[in-house]
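Worksheet: the structure to be examined is printed underneath.
Only one protein chain is missing from this complex, and each of the others stays in its spot.
And now, chain A:
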Amino acid sequence: MPSSVMPTSRQGDGHLSTTAISAVGLRKSYGEKLVLDGIDLHIPAGSVFALLGPNGAGKTTAVKILSTLIAADAGELHVGGHDVAADPQAVRAAIGVTGQFSAVDGLITGEENMLLMADLHHLCKREGRRVAAELLERFDLVDAAKKPVSTYSGGMKRRLDLAMTLVGSPRIIFLDEPTTGLDPRSRHNMWAIIRGLVSDGVTVFLTTQYLDEADELADRIAVLNDGKIVAEGTAEELKRLVPGGHVRLRFTDPTAYQSAADALREVTRDDQALSLSIPSDGSQRELRSILDWLDSVGVEADELTVHTPDLDDVFFALTSGGNVPHQPQKDAR
């Protein structure tokens, strides 16, 4: 029969390690296809870590391995102070997982799903009811609690999914694309909930396609591409990795555009849109010098926007072999 339940007490070298999740040389391939090619991670307890990467980069695979769902081919992996390969049951007792695809029981009600989780966490009946009611309330599912989950919308299922993950009050939580498919309000609610978890000292490992989400939530971000971590750091550190800051001038009058383009050097022209991009770090001094230059040649731009590199730039620069796709319109920051 499958392995039996292990005691959940913390073991190891006696002291509580401050590393929640660590991986050294994590490798995994599916048949011929190498998906993770020696990943190293070090995630301090109580922090939010975001794993970014294009579709098929291996984010879900990394989550599945660290959450004991599938085995790695190689690597030293520790979660919550326990060796993932040697003592998966102890890891399971420490974590909560919300996978990329919904993991709810569609045939029963939302409340029954919550009580099922409470039973599996061996809460007593009263405690189980209390926790279920509290989480249903927190995730705005009270009205739907008595309805079969198969009648829920995608966003409601997603919220129930996370609520179920929180039943055992896990100290380490894996969230694989937690806000995919949520409307903007639900997304911001989800962010608030995640921040709330973090303020309680929970460690969050999240993957996401939304770069602003990583920017908003994560203490540290790693970019996964081609099975390797190609960059890791805070959002600010990552943004510094790529050039891309520029000032954009737009004209409506073609002659003004033409004379500005002739006068300014080092510009990238977009003749169709009558706009010019000038590389710049967006500092006050550089802006003033650009304005002075424009004044001195006597042209007036109709619109001036400052672009600082954002995580999108980082993402494109790091994950598509350096080919930054042409992005004609982008908001000023």
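Methods note: a residue touches a chain if its C-beta (ideal position, glycine included) is under 8 Å from a C-beta of that chain, and two chains touch if they have at least 3 such contacts; residues count from 1.
Keep this in mind: contacts and distances are computed from a predicted model.
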item: Protein name as given in UniProt for the chain not displayed, "Acetolactate synthase", "Transport permease protein", "Nitrate reductase subunit gamma" or "Ferredoxin, 2Fe-2S"; value: "Transport permease protein"
item: Touching the absent chain when the full complex is considered, from A:23, A:36 or A:97; value: A:97
item: Which of A:34, A:85, A:108 or A:287 contacts the chain that the document leaves out; value: A:108
item: Option touching the unshown chain, where A:69, A:193 or A:263 are the choices; value: A:69
item: Residues in chain A touching the chain absent from view; value: 1-6, 8, 67-71, 89-90, 92-93, 95, 97, 99, 101-108, 112, 116, 119-122, 148, 164, 168
